[in-house]
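Only a single protein chain was left out; the remaining protein chains are all shown in position.
For chain A:
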Amino acid sequence: MDITRQRSFLHDEAQFARALARAAAGAIIFALPLLMTMEMWELGFYMDRFRLALFILVTLPVLFGLSYFAGFEETFCWQDDLIDALSAFAVGFLMSAALLTVFAIVRLDQPLPEIIGKIALQSVPASIGAMLARKQLGQQDDADRERRIRSSYPGELFLMGAGALFVGFNVAPTEEMILISYKMSPWHAVALAVLSLGLLHIFVYTVGFAGQESAGDDGFVSVFLRFSVAGYGIALLISLYLLWTFERIAGLSMMELVTATVVLGFPSALGAATARLIV
């Protein structure tokens, strides 16, 4: 793909307007399950303000990285990726605000911090959705460039982390994450961890989804350790971070904490495995 098309994307008014409209569509589609989840509205006003502020802060580098890896620009120009990331945040925030207002979750007679909290929390998945939409609903990207970036090991890990964050976030706010972990015995947790790791490896290297990695000449053990185990580790860390952010782990014993992390680690691991499909 030639440089002109890549560049014109950010630099042509009409093209950029279309990209914004696509981003808005993506924000709605990807954030819809969470926009209509009761726990998300409640977390928006009662969760710890600093944890919520930190969560919003973390979102921006994720958007920035997605912009980089989703490949809009021929060369890595951080200003353009920053513009992309901030635009996606604006779209996600405004779409969340509009839908929450229509759902009567946000009303003008509520205190400002409550309104901001509800919208800001939703704007995390919505803005990631806005960023993904440009990839999913938009034109095809420069395949060579993508392959190049994705073949870099940190790039792989980032993509797995972003996928884990996105899919994990979709279920992390619900009560069920903790409820399931209460029901499970330690043996169930071990089985789920093994299942998560196995599926992660199989999804990435075996079943032949679009964007599947080829194990290449590296041996099974090397690939398994470098990608699947590392990916599952990232998925678990992100699960723990999400549980902490949503204040789901206060007062849990170590055993319960590990079980809850493994439970959320299951969707997160699948997100990491399928990051190539959605990112």
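Assume contacts are C-beta pairs under 8 Å (C-beta built on N, C-alpha and C of every residue); 3 or more make two chains touch, one makes a residue touch a chain; residues count from 1.
We take it that contacts and distances are computed from a predicted model.
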| item | value |
| --- | --- |
| Protein that the absent chain corresponds to, by UniProt name, given "Nitrogenase iron-molybdenum cofactor biosynthesis protein NifE", "Multiple sugar transport system permease protein", "TIGR02588 family protein" or "Substrate-specific component NikM of nickel ECF transporter" | "TIGR02588 family protein" |
| Omitted-chain contact residue, chosen from A:Leu20, A:Ala98, A:Val229 or A:Ile249 | A:Leu20 |
| Residue in contact with the excluded chain [from A:Pro113, A:Gly198 or A:Gly219] | A:Pro113 |
| Sole contact to the chain not displayed, among A:Ile29, A:Cys77, A:Leu157 or A:Leu199 | A:Cys77 |
| Contact set of chain A toward the excluded chain (per top definition) | 7, 10-13, 16-17, 20, 42, 45-46, 48-50, 52-53, 56-57, 60, 75, 77, 79-80, 82-91, 93-94, 110-114, 116-117, 119-120, 123 |
